[in-house]
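Presented below is the structure to which this report refers.
Just one protein chain is left out here, and the rest sit where they should.
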Amino acid sequence: MTDKQRVCVTVNGRRYERWVEPRLTLVDFLRHELHLGGTHVGCEHGICGLCTVLIDGRSGRSCLTLAVQVDGAEVTTIESLRDPSTGALHPIQQAFVDAHGLQCGFCTPGFIMTTVELLRENPDPSDEEIKRALDGNLCRCTGYQSILASVRLAARRLREGREA
Amino acid sequence: MARGVLKLPEDLPVSVPRFVGKEVTRLEDPGLVTGTAEFIDNLSLAGMLHCAILRSPHPHARILRIDTSAAEAMDGVAAVLTGEDLRRWCNPAVTAPEGWGSYSMAVDKVRFVGEPVAAVAACNRYLAEDALEQIRVEYEPLPCVPDAHAATTPGASLVFEEKGSNVIQSRVYDWGEVDRMFAEADHVVSNTFRWNRVGANPTETFGCICQWDLTGNALTCHGSYQVPRFMALGRSATLRLPANRIRIIAQPMGGGFGGKGGPRGTDIAALLSRKAEGRPVKYIEDRIEYLLAGGGQSWDRHYEAALAVRADGTITGLKVKLLDDQGAGAEGYGTISAAKPLAAFTGCYRIEAARYDLTLVATNRAPTYPFRGYGPPPHYFVLESLVDMAARKLGMDPAELRRRNYIRPEQFPYVVPSGNEYDSGQYEVVLDKALALADYAKLRAEQARARAAGRLIGIGVVSTVEPGVFDWNCYATVGVPGVGVPEGVKVAVDILGNVTVAVGFNLQGQGQFTVAAQVAADYLGVDMHAVRVATAASDVALPHFGQGGSRLGVSVTGAVLGACRKLEVLFCRVVAHLMQTTPEQVELMDGRLRLKANPAVGMTLAEVAGTMLARSDLLPPDVEPCPEANYVWTAPGRTAPDEQGRCKSYLTAANATHLVMVEVDRETGQTSILGYWIVDDCGTRLNPATVDGQIEGGVAQGVGAALFEEYVYGESAQPLVTTFVDYLIPTIGEVPSSRKAVVVTPSPVSPLGAKGTGEGAIHTTPAAIMCAINDALSPLGIEVRETPASPRRLWQLLQQVA
Partner (left out) sequence: MKPAPFAYHAPETLPEAITLLQRFESDGVDAKILAGGQSLMPMLAMRVARPEVLVDLRRLRSLDYIRAEGGTLTIGAMTPKRAAEQSALVRETQPLFHAATELVGHVGVRNRGTVGGSFAHADPASEYPAVALVLDMELKAVGPAGERTIPAADFFVTYMTTSLEATEVLTEVRLPAWTRGTGWAIQEMARRQGDLALAGVAATLRLVRGACTGVRLAAFGVNATAVRLRAAEELLEGQRPEAANFARAAAAGAGNLEEPMSCVHASSEYRRQLVEVLAKRCLAEAASRAV
């Protein structure tokens, strides 16, 4: 019974119902079934972290998850971060722009989604805590220093935003 | 009237440059941080099929039979391709030197593990991979050539039988009186070195969508193409199509660093489209394919090298003998990597004479491809290690020995023995700034204390030159023809004053779209957001190359300046005609064409463009209604090489000193980086944030090459590193935060004084780290001369003195 299975999933607040092969990975499901192409593929074996999304609010690698495993779950991807009415960037996205936290930008959605979880759990992380949280995301362009600066900047702005 | 060559940002026709030289945020970024940039795998065409490739499990084997019938019979499979199709329709890859290329899919025999043997186009990738499992291939294994030494052993198996040898090229370059320098030297420092294979590994692998137009006999390829027109020429040769019928459309790329193959993947997808009645075929290389055969392997080198040194520390001669394992042929232009050091063979130093004894061989490892820096990272590892060894021999501080031998500021332009001319530099100023930044004396004192306590702490101080703005002439001796590398842009002003810059390349990460917009905005006096940068397809774009050879930032600057200057001349003529004066009386300043005598009188760009486009009655009779200009830039003053390869090749010479402190754990062999300091001089910094990013990224790749990354092969040429579990790209936990400072010596020969700066850090970091490790090990009398200095390798070495 390798027949297709029904997947009912909420992605970025929107409910989808699809019939998929059990072997379909979540990242392929997001990209090719739902046409949410912002989640990128870097290695398909769980090392690079490019395909990081939030599953029920927690970061995970969508190449190491089957689409059928998110039946009933809520998935959040990079596409959800921008303000839907104004189009404004999320403070974390804006911080990556302002602190030059990207070059080719292919790994960036994964870093940003991981950062969303980090700053939700720890609004004022130390450099060591940032490094520990992001050590599962590979970047080949930046050497990470500007990413570190971006996360620090985002954390500061988010804290200030909350206080304001 | 228009100005001449703009040597500095201050020469731009604005009161104060608003964008050039500033840390402006990048045009590229909003699309990237939102995930909306159209990378190749985000593109989908109607009726598109998906390709999967069956690859050879053997390093060297004859193909006896391929049975594709079961795969072809599968529901959802549209076409299956084998070497027989290639034999019928294609030519082998064009290489330099000639004749060392394979077909894009194995014909008759396979030459390395991972070589394509068959391919399937199916309605999705999952099914295409299922179909591969239905293809039966019978191989007859052949004796293999596992490494460079085996390649030259008498009776070795031949990777390319028709060549009669595995030696692709063997020659000696002699520059100056090398033998005399060594005969007269007070000391000769010599040693062997081994640089193991590393490679680019951009986070995005190669991908393309190819569609063969069966009626028009033409091909359209979208893909992650770094050098679109070069790719079109190559496809023309292999696919036997006229080059003007091949349209290469470069999508934004998830990095490149030179090591993004594409020729084989493009040909295979194109031929599958041809077999599948012209349906578009998408091929997305997966990571294992990339690691096996994706153009991500570079620099497999065995060195013997020597320095001639006088008692006072003057270095007078350098000899480098390199046996370079190119892998299974020269399809990836790995040969060029071996020639690149000609541009800066003697580094920062006044070394009078040099010899380069170069042997390039074919083996049954994967073909080698470019990687950031091309050849100098291993070359500088060798040269800088020798300089440190000389310092130890002379009992001299390594920084002082370098200082003593630097090319002095008044000696520029300076011609190195290998022929290239360095434009400018202040190497001693850079060194001194680095020593001060790191507080070198304090570090040495710290080291002495730590040593006394039995700790292995070392300091590396390494200086390099980064040849910037590559030119083909540098590679003439390995069979690449030509002088000059054109880069063209079109600058267009519309009726509302918006500016479009059309280029022949797409995003890859270095921020050249932003640079183009900065320069255009400051020249034309408009806001950066009024400038749009767009990519033209290869068939209609002006002559171009794209990213490569620390060149594009400078080249695109030159091209945009040139086009803007032509627009300025044109607009001055139009305005002069309208105001009934001569063009000499009109000038461009802060976005207005105004009368020099009465600056309050003038016209905006939009007014001039609008007049040109909509009021032909007002134009001078010989002026076209076209407020646009093309300019194709190439570096000035380049020369044809002589028989020893000597010529003016790379236009600019940037310089950096890296200072690094490491500790080696005596018990585990693990190296920790305790501190990292960089002073860099790349002339005018067009966007300082982008320059910093290039340096930091190069450091990370250098850390990888020095300590982590290595493509390991087994004794029978079996690749043992085929996943990201084993190919160890440094994470945020391994890359040090560096402290940086800047020296600015504008280039006198490049647009705005900027020097190529994409590769300097990877030239320097591996050498700096290896020198620091050897400084740490020096009290024990051992040294590591093989990269990467992995814990296992260092521990083995430490065992010698345990």
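By letter and in written order, the chains are A and B; residue numbering begins at 1 in each of them.
Convention: contacts are C-beta pairs under 8 Å (C-beta built on N, C-alpha and C of every residue); 3 or more make two chains touch, one makes a residue touch a chain.
Only a predicted model underlies this, so the values are computations on that prediction, with no experimental measurement involved.
For the chain that is not shown, the touched chains among those present are A, B, taking the whole complex.
For the chain missing from the display, the contacting residue among B:D85, B:D267 or B:D286 is B:D286, taking the whole complex into account. If you put the hidden chain back, the residue from A:G60, A:G101, A:P125 or A:G143 that touches it is A:G60.
The hidden chain makes contact, of the residues A:E44, A:E79 or A:D98, with A:E44.
Screening B:G313, B:P367, B:P730 or B:P751 for touch with the missing chain picks out B:P730. Summarising the interface, subunit A meets the missing chain with residues 1-3, 5, 21-23, 25, 28, 44-46, 49, 52, 55, 58-61, 63-66, 68-69, 71, 114, 117-118, 131-133, 135-137. Residues of subunit B that touch the chain left out of the display are 125-126, 129-130, 133, 286-288, 667-670, 708, 710, 712, 720-721, 723, 725-726, 728, 730-734, 790-792, 795-796.
Here is the rule we use: only the chains that are shown with their structure count from here on.
With centres defined as mean CA coordinates, subunit B is found 30 Å away from subunit A.
Contact residues on subunit B toward subunit A in their complex (touch as defined above): 23, 25-26, 28-37, 39, 41-42, 126, 200-205, 252-257, 284, 286-288, 507-511, 689-690, 692-693, 695-701, 723-725, 729, 731-733, 735, 737-738.
For subunit A in complex with subunit B, the touching residues are 21, 23-24, 31, 37-45, 47-48, 50, 77-79, 81-82, 89, 93-94, 96-98, 100, 102-109, 112, 130-132, 134-148.
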